[in-house]
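As you look at this complex, bear in mind that one protein chain is not there, while each of the others sits in place.
Per-chain residue numbering starts at 1, and chain names A and B are given in the order in which the chains are listed.
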Amino acid sequence: MKKILALMVVFLLVVSAFAGCGSNNSSADNNSEAQSNGSQDSSPNSDSTEKTELTFWELSSKQEALEQMVEEFNSTHSDIEVTVSYFEVDGIKDSLKVAASSNTLPNMWFNWGGSLGGFYAENDLIYDLSDYADSHGWYDLYNPGALNLCTLDGKLAGYPRSYNTIGMYYRTDIFEEYGLEVPTTFEEFENVCAVLKENGITPISTAGLNGWHVMRFVELLVEHYAGAEKHDALNTFATSWDDEDVVQALTKYEEFVEKGYLPEGFVTFDPNDTQLLTFSGQAAMDIQGPWYDGNIISEGQDMEDYDTFAFPSGGTNRMSAFVEMIQLNANNSEAEVDASIEFLNFYYSDENTEKYSDIYNLPLPKKGAPMPEGMPNVENLLSMSGENGTFTITDQAFVPQVADALFDVQDAIATDAMTPEEGAKTIQAAIEDYFAQQ
Amino acid sequence: MKGKKSIDWPAYLFMLPALIIYISVIVFPVFYSLYVSLHKWNGIGEMEFIGLSNYVKLITQDDIFLIAIKNNAIWIVLTVAFITAISLGFAVILNKQFKGRTFFRGFFYFPAVIAPIAVAIIWRWIYNPNIGFINEFFGAIGLDFKQNWISNPETSLYAIFIAALWQGIGQPMIIFLAGLQTVPVEVLEAATIDGAGSVRKFIHVTIPMMKETFIIVLATLIVAALKVFDVIQGLTGGGPNNSTQMLSTYMYSQTFKYANVGTGTAISVIMVLIMIFIIVPYVSFTAKED
Partner (left out) sequence: MITAKKIRFIKFLMLYLILIALALLWIIPIFTLISTALKNKQDFYSGISLFALPDVLAWDNFTNAITQGRLLTYMKNDLIISGFKVPLGIFVESLAAFALTRLNIKHRTKWFVFFLIGMMLPMQTALVPINVVYNKLKLTNTYFGLFYVYVGFGISFGILILRGFMKGIPKDIDEAAYIDGCTKWQLYYRIIMPITKPAVATLMITDFLATWNEYLLASVIINDNAKKTVPVGLMTFVGEHGTDYGYLCAGVLISVIPVLVVYLAFQRYFVEGMAGAVKA
């Protein structure tokens, strides 16, 4: 037996010795890549004659399609070579932070707007695309709402890759069964919830883990009670959250929880799972964005059973909106910037979006972009938001620690640990704390 | 303090590889953290020296930090009490001679092998109030005992602990199994002849002879209890409303989400200090027989 043990050790060492050779080779490749990456080096030598090598960090949900596109791009562009690294949702946030601290950011990376992407804008880690946008007519090409949300810390912080507006998805078949119409006022909405609940259906599917899904509902309540103007002021901390309109919104949230309009135990549900209740017919509504059509299709549901409406918050019924973008490294040379945008234009070209439509949050934030087929709600949401107007989604408007304070308040009210008044005060305290630290 | 005796250099050479790697991977980050914890820093820009202010703020003004310390303390007590006792119990049972004992050993060890992310997902479903196993089970046997296990702030920490226990029994169990083998049979037989029953034998002979085993198990468990991260992050992310916030999850939020790197590293320094204060005296005292 000892001999077998010894043999295994030797075997493993030998295998790893060979593998070690392999990985040393590829690490040599990486070294040269790292050197010509330009993340440290903005010498003009990386232009003309040499290949411009670009690194791009993207979400792994795009991997299958993007790999094919990258291959096509690299083979048709002899002077540019793009390498993509894929990350999952939480992982990319961490890796970007670590890379930022150690000066190893790639040439381009995916990021959300708001405080997430804003961090990189504020710390001068991104290439300000404002001039580029001007000289290349982006303001005519792209949806102004999108470009607006991509402007962070006064800079155009990224190449807009999606513009999402959020509305209330609902089950048309369930509504029909109980004789319900799409609510046009807040009172009608409450009535709809009451009827659903009476008939054993959970009105709204939501999930509290990490707070942002429940927040989608709470922010609609804030919009309803505070009105559009005040809501915007609240989101920029121009006015205090310790305010009776906020308290009213939180009280209504508390009421919804108590009446069972939200799923039992939702506070620790995973937001990825809200569709479990909606698709199985146990819940009738879900606050989601245009990607939900993609989910409906990929999970084999019938699109006929789903439709969307803008939440009747009174006033203009504005909808929550956010952007996603590709940020460019501040240290990129001119050539790298050009090459990056060339690649991104290819990635987001009309042909590719049609070919690989699943992975894009369609439609693209370009004016007159084609709508994806078979996903009626994408166009619905976009046109409704065009008419009604939008506000920035709260967790992008807030800095992370204030957002977490809001999420804590959401949890606390739902579990009877806090009153709405205390909740409003807590949020304001967190905001003041944040400013005190600056 | 170097005496006149010559230093046995070749001996130190044996320790050298470990020393070099250890210093670069462990000691250096520890000093780096100590340094950073005395500053205000967002990870990118300038570091601003603020002395011990991070520590003072954490201890005196930060409610969440205090909740985390309390939760970790509870977790340590739960771990030391339950995981030690239960894994010892399993070890005792699986130490007896019977057919299939190897199978059962592997079986109870198996959960230790599963990746923490999977453990979190599985247990989140088991605890689901509507379609989770526990509530379904109670429903099936006619008891109306549906609870919100992990969404109720009062029970969530303990509910997560059970998931951690399921996964955490394996390793200590194996260590105890080994420790049980080292108790010399002659001593046990002598005790039986003296008229001691099994329980008394266990308490007065077996356990004292397993002193070293307990040291390894307790040291590892206490350290793990202070560092616990994956299962908490996966099941509740520290919620609801910080009821399951632990030092490691809070440190993670401060460092990576809020970009308060100074505060985050201060938390980890405090964690290490707590561990040192508990473990070092314990181990030094018992390792002193040199």
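The criterion applied here is as follows: a residue touches a chain if its C-beta (ideal position, glycine included) is under 8 Å from a C-beta of that chain, and two chains touch if they have at least 3 such contacts.
Being a predicted model, the structure only gives us computed values, none of them experimental.
Undergrad: Among A:50, A:64 or A:350, which residue is in contact with the omitted chain in the full complex?
TA: A:64
Undergrad: For the full complex, which residue in B:82, B:109, B:138 or B:202 touches the chain that was left out?
TA: From the options B:82, B:109, B:138 or B:202, the contact with the absent chain belongs to B:109.
Undergrad: Write down which of A:301, A:357 or A:419 is the residue touching the left-out chain.
TA: Final answer for the missing-chain contact: A:301.
Undergrad: Among A:103, A:184 or A:437, exactly one should touch the missing chain; which is it?
TA: Looking across A:103, A:184 or A:437, the contact with the absent chain belongs to A:103.
Undergrad: List every residue of chain B that touches the chain not included in the displayed model.
TA: Residues of chain B in touch with the missing chain: 7-8, 10-12, 14-15, 17-19, 21-22, 24-26, 28-30, 32-33, 43, 90, 93, 96, 98, 102, 104-119, 121-123, 125-126, 128, 131-133, 136, 166, 171, 174-175, 177-179, 181-182, 209-213, 216, 219-220, 223, 226-227, 229-230, 248, 251-252, 255-256, 261, 265, 268, 271-272, 275-276, 279-280, 283-284, 287-288, 290.
Undergrad: Considering the entire assembly, which residues of chain A contact the chain that has been omitted?
TA: Contacting residues on chain A, toward the hidden partner: 2, 5, 8-9, 12-13, 15-16, 19-20, 23-24, 26-27, 30-31, 34, 57, 59-61, 63-64, 84-89, 91, 94-95, 98-99, 101-104, 270, 272-273, 275-276, 279-282, 291-292, 294-295, 298-301.
Everything below uses one rule, namely that only the chains that are shown with their structure count from here on.
Undergrad: Indicate the whole-number Å distance between the mean C-alpha point of chain A and the mean C-alpha point of chain B.
TA: Taking the average C-alpha coordinate of chain A and of chain B, the gap between them is 35 Å.
Undergrad: Residues of chain A touching chain B in their complex?
TA: It is residues 93-94, 97, 100-101, 119, 123, 125, 208-211, 263-270, 282, 399-401, 404, 407-409, 411-412, 414-415, 417-418, 437 of chain A that touch chain B.
Undergrad: Going by the contact rule at the top, pick out the chain B residues touching chain A in the complex.
TA: Result: residues 40, 42-45, 124, 128-130, 148-153, 156, 235-237, 239-242, 253, 256-261 of chain B touch chain A.
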